[in-house]
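First, the structure itself, so that you have it in front of you.
Of the protein chains in this complex, one is absent; all others appear in place.
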Amino acid sequence: MTSPGYFLAHLWLIPLFPLITAALMLLVGRILPKSAVSFFCVGSVFLSFVHAAGAVLQLRNLDPRVYQQILFEWVTPGLMPAFGGLSPFVADWGYLLDPLSAVMILVVTGVGFLIHVYSIGYMGHEGGYYRFFGYMNLFMFAMLTLVLANNLLLLFVGWEGVGLCSYLLIGFYFLKKSASDAGKKAFIVNRVGDTGFLLGIFFIATTFGTIRFTSHNLPDPVAFAGIKETLAAMLEQGRLAYGAPVLTVIALLLFFGACGKSAQLPLYVWLPDAMEGPTPVSALIHAATMVTAGVYMVARMNGIYQLAPIAMDLVAIVGTLTAIFAASMAVAQTDIKRVLAYSTISQLGYMFLALGVGAFSAGIFHLMTHAFFKALLFLGAGSVIHALSGEQDLRKMGGLWNSIPATSRPFLIATLAIAGIPPLAGFFSKDEILGQAFEHLPYLWFIGLLTAGLTAFYMFRLLFLAFFGLSRVPHELEEHIHESPKSMTVPLAILALLSIVGGWFAFPVLWGGESTFANFLAPVFRRVIPEAAEAGPQTALVDFLLMLASVAIAVFGIWLAHLIYIRNPQLHAKLAASWPRLHKLLVNKYYVDEIYDALFVNRIKDLSTGFGLFDAKVIDGIGVDGSAWLARVFSSISMWWDKWVVDGLVNFIGKFTQFLSTPIRMFQTGVFSSYAMFILIGLAGLLLYYGYHMQHHMQELMRNLR
Amino acid sequence: MMSPAHYLFLSLALFIIGCIGVITRRNVIIVLMSIELILNAVNINLVLFSRIFGDAAGQVFALFIIADAAAEAAIGLGIIIAFFRNRETVMADEMDLLKW
Amino acid sequence: MHSILDPIISYMHGDGRVILPEMFLLLFALGILIFDFLLEKKEKHLNAMLALFGVGFSSVGLYLQVKQYNLERANPIRETVGLLGFHQTVLVDGFFIVFASLFLAATALVILLSVRYLDLEKEQEGEYYALILLSCIGMMFMASGIDLIVLFLGLETMALSFYVMTGFLRANKRSNEAAMKYLLLGAFSSGILAYGFSLLYGVSASTDIRQIGRMLDARLQYTSAHSFTDWLVILAFVTVAAGLFFKVAAVPFHQWAPDVYEGAPTPITAYVSVASKTASFALLLRLLTSVFGGSQATWLYAIAGVAVASLTWGNLAALTQTNIKRLLAYSSISHVGYILLGVVAGNEIGMVGIMYYLIAYVFMTIGAFAVVVVMRQRGIIGDELEDLDGLYERNPAAAVLLLIFMLSLAGIPATAGFVGKYYILWSLIETHHPVLAVIAALYIVPALYYYLRVVIHAWQKKPGQVPAPQMSSAQAIALGAAVFVSLAAGLYPEPFARLAHYAFGL
Amino acid sequence: MSLISHHLLSVILFTPLVGALVLIFLPRGSQTLHRIFGNIFGILGFVVSIPLVRYFPIGYKGFTFEESADWIPSIGARYYLGIDGISFLLVMLTTLLGMLAILSSWAAIQNRTKEYYILMLLLQTGMLGVFMSLDFFLFYVFWEVMLVPMYFLIGVWGSERRLYAAIKFFLYTLAGSVLMLLGILALYFNAAKATGMHTFDIPTLLAAVQNPQYAQYFPESLKVWLFWGLFFAFAIKVPMFPFHTWLPDAHTEAPTAGSVILAGVLLKMGTYGFIRFSLPLLPTDPVLRSRIISVLIFLSLVGIIYGAIVCLMQKDMKRLIAYSSVSHLGFCTLGIFALTPQGLSGSVLQQINHGISTGALFLIVGILYERRHTRLISEFGGLSTPMPNYAAIYLIITLSSLGMPLLNGFIGEFTILQGAFVVSKAWAAWGTLGIVLGAAYLLWLYQRVMFGPVTHEVNKTLPDMNLREYAVLIPLVVLAFWIGIYPKPFFGYINNPVEKIVHQVNPTFYQRAALPSLVPSNSLTSSTSPNSASTGGK
Partner (left out) sequence: MLDSILFYFFAGVAVLSAALMVTRRNAIHSAVFLITTLLATAGIFLQLRAEFLFIAQIILYVGGIMVLFIFVMMLVRLDVALHHIRFRLQRFVALIVALTLGGYISVILFWARKLPGQGLFIQGAAPAERLSPNSEQLAKSLFSSYLLPFEIASVLLLVAMVGAVVMAKNKKGANEP
């Protein structure tokens, strides 16, 4: 084998750079000056980006475009029964670079780098600067581990790692209770999803005997089996078939995990709260990268999903429902970041819709474009907040278009992109998804289309409320409105550029494009079983009509937003007044948090109290009331019963017997004649017993003799 | 002589009467006497058996039991005197310092 | 050459050899009674010295017996049961030797403990030591006798001495009362026992327990073949058992024990609880094995019932005691339960277990009482749990020793008590009495609870305004010996196990 | 030198005891002297165990470093020591935690220092003895002996309700162990009947139970009884669900070092007992076995979830951690009774992990307790501000305890659940629920203690950790990372002994391997070879 080249051979360096700086920050960061912190942290991400880019370039030279590298065996707990008898369970610490992970590392390091740069400006005045960058770099490490992992368990490491960093960064302002609450909520909700993921891993391990994605590029493909190859073999032998229940179960479990991480129904509730974190965090973690991990994971496991039609449908349905549900909630939000958060959820729903209809590359494509424009939106929002000294309420903004131009222009671009206006990035990716959806599940397409309209509406609502119209900024803030420093605006500009050109990787075929992106990813998303009757290629006309529909509805949404928020600013209040219930429902986010609290959180707390009481009262008895028994009261029968019933083993021995010993003491009267009487009673007892027994004994002997 | 059972019943009667004395009387001296009665019952048994077997062992035993009774009486009465000296009573149910 | 010593020497080779230790004890007891007159009031403690010498000489006598017995055992030609003498009324065998050594050890320890105690009680008198030695003679005959009369007289000698010793503090009302109760109940039970003995003689026409055993076996065979119920034997067994259960303080014949333990002078409490009980067990074992051995299946459950009752009653009643001596009394009742369970098992291991248990019991109980003896100071009786408060601060050595004895009594491993219980449980398992085994094992738990109460008072409570108890050197020696055995028999049980085997000629 | 190397286990075992003896002869007054000597022997106890790491053959299946000497020939008990990979790790954990616990009590213990160190060292010997004994009698002796020093550690140096907790601890555990004694005796007796030899030799006894030749002496019903007989001792020690109530009290009331040892080592004796003794006694009859297993698994799962849920209501930090131990140990027993190599390996590893994480958690709480003399969560809040380093270490340990990947807890929990999953998917599913709850209560605790503004004036000036506290906690943190990132050496120690156990206990597991593979090997090879058409050539 020829040498794969420096960057590929040193693939492991990509996650290592941020790890090193993260460790450095967390260990000695406190004593470093801010400039050093920025230098190390941003530099390491830049190095990662360079290495990632280099590796991707070198990957293009490989055929097939797969590079795998195992550093060491990581978890090796022995044998397990699986496909083909017993096989050792091995999770390597290994990295896999294929087109899918290539896209991901570029997005992660690229966007990540820009956001790091932005953070230098944004966080410049905050305390815990080193801590912030330490966490951010730790996040980069975890995210890169996640996307580069060559097996599910390592992916899970990254998965949990990003979750942890998300927890830490959401709770970065730990003095605020709402922040630490939000962090905790994020972590725990993610954990709920993780149960599904973990169980999915178990299923995969026991079904395939391995959790490695592929055995490509490995010396011994039997000893180092991969899921992909094993799946193929099992299909070939007929041990698994299209729609096999086990595959459906796996797919559903993994999807449940993905729902947690990617904030899909029913586990999306943490993401809006996660906006408590600093804005760059929201941009990096809760928009561009981490939340897309679920999408990545499902795409990564596409081999299984392709064979699980029910799961696929469910993924599509959940995605679509999430998309419209979140979009509807975004309409009524007044916090700029929360609007964006719901928008993120909605867009993630699109991605899942894409995955669910089998358009994996479309989903990943949307992931990428979304990363660009959503990061931009968040950073822009951050810039606005920065400008307004921390104000996040849309109702207190307005008219900022000209006061912060370096922010507002890119923001407009991003808004157009997300609204799906050609030829910006969002248009291409969203259009491709909707096209594929129409092909497979037309009613989902319809919902998707509605969502696109809603998206355009609420995004422009945001834009109008923030940048246009009259300023509603409080006076004391008005004077302080200032443009952000270069470190913040330059990344905005770059991201704006990416939001424009990002979509051109996949120029629709209709427009004479070549769908470079899809082709690049094709080997990863190769059909596991050739579909018997491939639906004929859609006609150009249909494609064109679909495109038109989505553009039209986007424009309609924009128009509506303009109508309500610019032309007739009083209208939205009237609307809210005419549908008070709906408005209230939307403002309160359908009361989902409250319902969850009532259904789960409070129930678990009740259980906890109940169990605690159970321990204290039933298992442990009246330990609380220990003095009572020390007093050795000659208790009444009822009390005795109480004690006895609620008393556990120890106290049973300790107290019940002590209680018993009281009547015993009554016999020890100290009176001689009663003692003597006891002797006689004992004698009589012995005699009675013995005589009785003897008689039986004799009868037995006689029986034996006969 | 009578059948052994007669003697056995006699001895049993004395034994039981002795026991009744022990457990019903409050006066420790009478209790002590009741115990002598029990030992006496034992002696009847022993002498009876000795007679039946034509063997002196039973009588020897009985002799020793008399000796034992004497010794017990001596010590018992000594203790009664000591007790009386301290407590001015010989009633069994007034021995109630030690209980529980 | 004929000399005046010749008859003595020949006697010593004949019957004399089987009662050698007893003879020494008697000699010294008489010596003390005479010597006592010669002593000034301040020198009375020399009596103790003399008594110790007596025990020493007696031990030498015992040692001579051991040598002879071993020689006879080693004789390959003749099967031997041991050294017989006095028309086969006494038997010196391993059983006797081990028990006798226990008696001597207990006696020596009690003498050591007594000196300072009697000084404090102002009762330092020669009779006390003489009675200790005399009661020891009684015990020895209880172990060595194989004739009903010898056994009975031995028992009475011991019992009478104990009545007197219990009431030795004549000015003390509790002591009087204890002696009185002990005497009346003891005499009553002796009467019952004597009644049983008379019936035994009646059913077998012999006073030799081996002969009685053979006779009972024959009767059993006969009666079972003709499907009779041998009521006389039953009556004999029951009365004998009742008498002996009284002496060992098994439920329901136990009630004298707490009162007597509390009232008696503490060294005597130790002696009663240890020596009297051990001797009674010697007697019980002799009778149960050689007389009633054949009908074991019939009385098994009766004894088991008594054993379980003793365990239950002893352990439960001990839980709430506030007086250490009473607490130990109840605990000793529960120990009787364990030992009786060994009797229930009745196999080789059971016997070894009983022996081991008794060895352990002797030393740990004396040790525990010894600490109480140490607690006795001028003006402080020191037998209430509160008196122990903060013992650890006041006298750490005593507290540590107390802890060890309590753990041993509870049966926590690495102490002698554990190995004893271990053997008992083993024998129960081996003879398929799992339920009894579980009961016996579980009763360790409440037992530990009340032993811990003692420990808590000594270790975890704050001391009050009481002077630190001082240990006399004699007491220190006694405690040292007790703790040595309690620990050694737990850490390296082998020699003690051998000893226990030796008792049964194994 | 060779003397020492041949008696390495004895040396390790008795070094603390020697220390205790030396301490006895120190004068009572000077506390510093006691502390110095206590720590010297604490450290020495760990140092002498280091050669084990050097010489222990990784991957060795059986027992090694064996030492044997007659002890009580008349009952067949011997002084017989030996370790396999499992006990090796536990021994190392014991020596390490013992050292750290002693080190951690330098300032915490102010009265009766001499006795304190003596008892700590005695305890150390007792615990090591349990893990090293290959003689059942010896095992039992150590098992019980260790209760006494622990009793005093809780009862003398504990907090307000120490007496209650100490007695509860002692009685509870004793109740279990007396039943174990009966089990041991029955095993011993029946093995003696079978082999004609009275011995307490653990390998021999367990081999006899499983020897089909002796099946008549070990009928299934007897095995069931034996199993339950031993069960209570171990279940109480672990503690499994309905037997756990001594644990919160004991943990809460014990001094910090006592809690560390309790959680870190003592509980492992229960799981160790399960692995070493209970498993081989499982009946071979599938019906009986599955009945037993289902009960045990049920209890484990209840323990996992119950323990976690109860944690949520606790107001006392130590109590919370104590209940978390119930939950974590539930994982351990789940892994054990899954009877799969992974479950067992994971369980052993999780035992080590729990020792590290929970031990460290107790140390961490102890640091606060030393400063504030309260353990109530409501007394704290916002400590991240005055104590940033403390916050960091606390966070790492919390994460390790809740099963964050790259820290030790995850590896154990994952492996256990994987092992359980193989047997039953439902078990694993319930187990994962425990993981969620684990995150909930630990993070909530962390939030309440560390985050937010400083609510109590006193807390504003709390000093951050000092050097000694770093010295105690850093090794644990390092170990937590080590096991999380590179657990392979640990699995290396564990896997083979575990495999041996599963071979003995659950041979059907391996019979699956013996079945001819349904897949023709060539088809697998061909379909996955790099040259196959499906994936393209290299």
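Some points to look at:
As written, the chains take the letters A, B, C and D, and residue 1 is the first residue of each chain.
As a working rule, a residue touches a chain if its C-beta (ideal position, glycine included) is under 8 Å from a C-beta of that chain, and two chains touch if they have at least 3 such contacts.
Remember, it's a predicted structure, so these values are computed and weren't measured experimentally.
Here the chain not displayed is in touch, across the complete complex, with A, B, C.
Although one chain is not drawn, the whole complex shows that of C:L185, C:I209 or C:I234 it is C:I234 that touches it. Touching residues on chain A toward the chain that is not drawn are 671, 673-674, 677, 680-681, 683-684, 687-688, 691. Taking the complete complex into account, residues 15, 19, 26, 29-30, 33, 85-87, 89-90, 125, 127, 130-131, 134-135, 137-138, 141, 147, 149-150, 153-154, 156-157, 160-161, 163-164, 167-168, 170-171, 179, 202-205, 215, 219, 223, 228-232, 234-235 of chain C touch the chain not shown. Along chain B, the points of touch with the absent chain fall at residues 1-10, 12-21, 23-27, 29-30, 32-34, 36-37, 40, 43-44, 47-54, 56-57, 59-60, 62-64, 66-75, 77-82, 84-86, 88-91.
Throughout what follows, only the chains that are shown with their structure count from here on.
Note on chain placement: the centre of chain B and the centre of chain C lie 25 Å apart, centres being C-alpha means. Averaging Cα coordinates per chain places chain B and chain D 66 Å apart. Rounded to whole angstrom units, the spacing between the C-alpha centres of chain C and chain D is 45.
The set of chain B residues that touch two or more partner chains comprises 19, 22, 28, 31, 92, 95, 97-100.
Residue positions 167, 171, 175 of chain D are each in touch with at least two other chains. On the side of chain A, the complex with chain C involves touching residues 632, 653-654, 657-658, 660-662, 664-665, 667-668, 670, 672, 674-676, 678-679, 681-683, 685-687, 689-691, 693-695, 697-699, 701-702, 705. The touching residues of chain D, when paired with chain C in their complex, are 70-75, 140-145, 147-148, 151-152, 155-156, 162-163, 167, 170-171, 174-175, 178-179, 181-182, 185-186, 188-189, 225. Remark: chain C residues 180-181, 184-185, 188-189, 192, 223-225, 227-231, 234-235, 237-239, 241-242, 245-246, 251-253, 255-256, 258-259, 297-299, 301-302, 305-306, 313, 315-320, 445-446, 449 touch chain A in the complex.
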